[in-house]
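Every protein chain except one is present and positioned as in the full complex.
Read from first to last, the chains carry the letters A, B and C; within each, the first residue is number 1.
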Amino acid sequence: MSQPLLSLTGAAKTFGPVVALADGTIEILPGEIHALVGENGAGKSTLVKILAGLYHPDAGAFTVSAASVAFRNVADSKAAGISVIYQEPTLFPDLTVAENIFIGRQPKGALGLISKNRMRQAARDLFARLGVPIDPDRIAEGLSIADQQIIEIAKAISLDAKVLIMDEPTAALSGVEVERLFQVARSLREAGAGILFISHRFDEVFALSDRITVMRDGRYVATHTTADVTTDAIVREMVGRDIGALFPKSHSEIGDVVLHVEDLGRAGVFTNISFEVRAGEVVALAGLVGAGRTEVARAVFGIDPYDSGSVSFLGTRLKRHDPQAAIDAGMGFVPEDRRKQGLVMDLSVARNATLTLRNSLARFGIISAGAERRAAEEWTARLQVKTGSQEYAVSTLSGGNQQKVVLAKWLATEPKFLIVDEPTRGIDIGTKSEVHRLLSDLAARGIAILMISSELPEVLGMADRVLVMHEGRITAQLDRADATPETVMHAATASLEGAK
Amino acid sequence: MSDSTRTAAANANANANAAAAPAADTTKTISTLGKGRTGAARILLGRDAIMIYAVVVFVLYACIAIPRFASPVTVGFLLLDVIPVLLIALPMTLVIITGEIDLSVASIAGLTSALMGVLWEAGLDIGTVLVLSLVAGVLAGAFNGFLIAVVGLPSLAVTIGTLALFRGLALVVIGDNAVANFPPELTGLFTSKLGATGIPTVMIGVVVVALFFGVLLHMTPFGRGLYALGFSKEAATFVGIKVNRAKFWLFVGTGSVSALAGIYWTLRYSSARSDNASGLELTVIAAVLLGGVSIFGGKGSIPGVIAGVLLIGTINYALRLGRISDVVLIIVTGTLLIASVVAPSIFAAFTRWQHDRRVRRSLPQAAPRE
Amino acid sequence: MTNTPTTQSPAPQGQTVARPESRKSALGSLIRLREVPVTVALIALVLITYAANPLFLGAQGVKDLLLNATIMIILAVGQTLVIVTRNIDLSVGSILGLVAFFTGTLFATVPGIPIIVVFVAGMALGAVLGAVNGLLVTVAKVPALVITLGTLYIYRGLNNAWAGGTQYFADDRPDEFGALSVDTVLGFPLITLIAILVVIAVAVYMVGTRPGRDLYAIGSDPAAAELFGIPVARRVFLAFLANGVLAGLAGVLYASRFNSVGATTGTGMELDVVAAAVVGGVAIFGGSGSVAGAAIGAVLLTTITSALTALRVDKFWQQAIVGVLILAAIVIDRLAGIRTARKLRESEARDV
Partner (left out) sequence: MELIRNYTKRGNTGKRRAARRIASFAAIATSLALIATGCASGADTSGGGETSGDAGGDLSITFIPKQLNNPYTDVVLGGGEEGAEEAGFAATEIVGPLEASASSQVSFINAETQAGTNVIVIAANDPDAVGPALEEARSAGAKIVAFDSDTNPKYRDVFISQVVAKGVALIQVKLIAEQIGGAGEIAILSATANATNQNEWIKFMEEELASNPEYKDIKLVTTVYGDDDDTKSFQEAQGLMQAYPNLKGIISPTTVGIAATARYLSTSEYKGKVALTGLGLPNEMRPFVKDGTVTEFALWDPAQLGYVAAFAGKALADGTITGAEGDTFEAGELGEREVGEGGVVIVGPPTQFTADNIDEYDF
């Protein structure tokens, strides 16, 4: 065994009364891809932030190339050869792509000033290596999440890091891009770098990694050689128990048409979208990231306007670009970004849970404090939201509990139709199955559900019908029986292949 | 029982495991427990309450230390002085809670005042003059609202522009002139007091406006929406809050109330001039921020803001009575403003530092060495 | 590999696509330069005024225009440093006042003090005042708007307390000092040359150095900058410090140009300075805008008053026109932004 590039043992970190990390232990060898898995709240992100120099551990031993270190800041970590790609791209929207890659270490030219030409050329070289067509001179604002993630990767590569940490880098990437990322990761491994790879997708973990470290509840559990373990074993260690089927499917009576979307179109975003969702039915909207799924859902719900077509709900035409009308009619929308769209993080649990009810809680325009409290208590209790008090800010809750608050606030409106956009993204396995069971439960009660998901097993497991989108169009409508990974993938990429 | 209860059990289990572990005392809150005060502590130590204590303490101090302060006359003069700031601070609170700002309020008041003078001079009936002036304020606010909510421009930049524009229009309207001959009954009403209490008669109107905005912010669906909007525009959109419409009406609100303040100003001083109320915008914002409203939006309350306005007003009047120069007032205002925002940060940093130290001591020290 | 869609889309088309796009965007980037509208407006204003009143561009006219703009240019440049980092400094008027009075005091109490020493001392005092702002903003992590609104009051109060009714007049200062704002080199008054040097120095710093680019990154996304390891607190602190130094310099120059310095010198300048930067295309929420743009914005705002006077436009309209100008600047900027965003979206669509 060669000397580890990086080793952290027994690291601890607390925030006020919350212990984010009790025993963070990881060891990365040169030339290995090391996967780190664990449920949300297991302490993975905290551990990454300690390695990145963002957090100072309260305790623990930390060595880089056998020398003990204590990073004061991110710059120290960088200087030690550690580079991080975060889950969410962190680009500077006002700067050019090239500058985003080289910020803080721009190539210099005459008089020690920054040379834009050299910087542009270096960026081009990087993109050529990654095989992506991105203009280095455009500003980063408006780039798709996938492109942003690619720029993050280019940035990390250009750092020539000894240790590259990738915190869920694939969440927003399409298959091609994931594959390209893996190629890059493998070539870096050949070059002797150590890579720490964090993902919730076991297929990726098993496809890419050499070793896997499991964490649970802020503690190190075990490290395995990938070839020697199975998914089930890893999951057991992550959860600390056996879990049932991930995607429960329960039968429900399919009723009348609840939502009827006719020829919906928005210039440059989607065209010709027509579909129906019936009571008790779960319809999945599948496709690659950027295919226009979320955009369709937003237009249906009235967040964004549409240019043509119509949305009918329970037989009545719904007002365009008016979410309140959609809510009043009986729609709900659990958005993909819980922290930015689903919740108001600094407001209390109670306020968040009743935000959708604010109009119905008011009598003569004045909100009844008692009714508000009762509603909040009722729905957080029903969904078993764990919180010390209804008055705590929702940001103090764990991710799973936050998602429950989002669901609670929509279920409180007793909707007839619910849009759920990536309902289990970034949620640990335990809560994930809980969410699936809940959705299935809701369908059984006659609620129509439109589910957007990038996880194929989730789509196949949950949906009664699958709509596949590609480049702003619906390319296939598949019944449960016809939906297989092959048919869905074919529809999601068909026209792309056809164009070549 | 279902899987979900099993999850709960598992969580409890996890907690129990953690509790059994070596660093037992600090790990038990690992997953779910948040932080925050509850019950009486929350009421008595809240930001609003502290501001109110500050006002009470200062009033008591002034009563004892400053001769003649304890008098109904004080109440009258003090309130007459703070009314314009108090009025504008109310809608400004709502605007700042949504994360916006309106710097043009004093200019709108000035424009209203100028317009009043010109219309009155032109021989219009006083009722018509008042209505038209108020309409001017509404329009000015709607203009701000249009640029900010409809066109989507940043309010800080827009209202710096309209600050100059509205003051400029005031100059265009009335020029160098000052109109003073308003009906004595009306100007008299604006300086009259409610019997022996010393409370100015116009306070009745101010209380109505304060109640309106207090109820609007704290007890209506609209107000609930504003807090959500202040923290996260996107999250607010998803629950059906009409973000742009709300912002538009808020700016109409500041415009209208600024017009009221302009009318008050004109009639109290019986002088309509283009430079009335100039520079008031910063005083208003200082008072609102001192009252605990976060400049980032999402936090603040009407009671806190009223306390903030009264605190500055009381200190101001006490200094006047003590014949202490305005220089002191300026420095005190600035220091209070900074202290009110810096103190919580410093307090939090101190608590964190203490906590970290405690934790470090309690945990086994394996490393880090330099 | 079940849940990640894989396609066989060929990759190597990358370079071929990149080239034509970059050429196009280079042209596009020239058009969307934020300084263009303000420059066009300035040129148009000067030409129109000149056509109506040739005296406007007479030797004295040009000199006056430049002198008027000098102090505002320096303040706008400093303010740009701060605004680009998504902060704001409202205390510049008060800093200028304090330093101007300090300058007057130095000359009055230390006869024969070398002028260069006064410059250094004035800038040092500005640095201290700016550092206080910077410290409060970065250490206490409190919004700059609140902090500098507070220091606006405090510094003004200190100025009042210190100066009282005392004013220092041009007579109290050596002739050579006053001559800085009278003597010209190639038609440029000396203090204007100082301002131009400041613009060039800060512009080079902002465009051509790593710490300068960091300022843009910080304003563009402070959280990302923190994640990326940019020393955010240090950079922001230095931006406030530099702004203080420049406000200090402006204070010294104020004392050279104007007759009296006292308790109220510089009152109410802060919003004009912010307006100049905004008119010059500096985004109020940071991340973009240039020093040159802010300087041109300052020239435009100071010139418009003289131009309107020279055109004999009713003086009462002047302020309203300035307001319209500020609004026009941000509306134009917004429209340009929308156009750029649409272009980007279109090019994005092609990328998919």
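Observations
Keep this in mind: a contact is a pair of C-beta atoms (placed from the backbone, for glycine too) under 8 Å apart; a residue touches a chain by one contact, two chains touch by 3 or more.
This structure is a prediction, so every number in the text was calculated from the model and none was measured.
Remark: the omitted chain is touched by one listed residue; of B:Leu124, B:Val138, B:Val151 or B:Ile199 this is B:Ile199. From the options A:Glu39, A:Glu152, A:Glu372 or A:Glu471, the residue with contact to the chain not on display is A:Glu372.
The omitted chain makes contact with just one of the residues B:Ala235, B:Leu290, B:Ile306 or B:Val342: B:Ile306. One chain is missing from the display, and on subunit C it is touched by residues 53, 55-56, 59-61, 63-64, 68, 160, 163-165, 167, 169-171, 178, 181-182, 258-260, 262-265, 267, 305-306, 309-312, 315.
Contacts to the hidden chain, counted on subunit B, fall at residues 1-2, 4-5, 38-39, 42-44, 46, 48-49, 52-53, 55-56, 59-60, 63, 67-75, 77-78, 80-81, 175-178, 180, 187, 191, 197-199, 218, 265, 268-271, 273, 275-279, 301, 303-304, 306-307, 310, 316-317, 320-321, 323, 325-327, 330.
Operating definition for what follows: only the chains that are shown with their structure count from here on.
Note on connectivity: the fewest steps through touching chains from subunit A to subunit B is 1.
Separating the CA-averaged centres of subunit B and subunit C is a span of 29 Å.
The residues of subunit A never reach two or more other chains; the list is empty.
Among the residues of subunit B, none is found touching two or more other chains.
Looking at the complex, you find that subunit A touches subunit C at residues 52-54, 73-75, 77-78, 86, 90-95, 99, 103-106, 111, 113-114, 120, 124, 127-128, 130-139, 141-144, 147, 170, 174-176, 178-180, 201, 203-204, 207, 268, 288, 290, 454-458, 471, 485, 489, 492-493, 496-497, 500.
Per the touch definition, subunit A reaches subunit B in the complex via residues 9-10, 12, 14, 16-19, 22, 41, 57-62, 68-70, 216-219, 239-241, 244, 303, 322-324, 326-328, 333, 335, 337, 340-347, 351, 354-356, 358-359, 361-362, 365-367, 369, 384, 386-389, 391-393, 396-398, 401, 409, 430-431, 433-434, 437.
On the side of subunit B, the complex with subunit C involves touching residues 101, 103, 147, 151-154, 156-158, 160-169, 171-172, 175, 279, 282, 285-286, 289, 295-296, 325-331, 333-335, 337-338, 341-342, 345-346.
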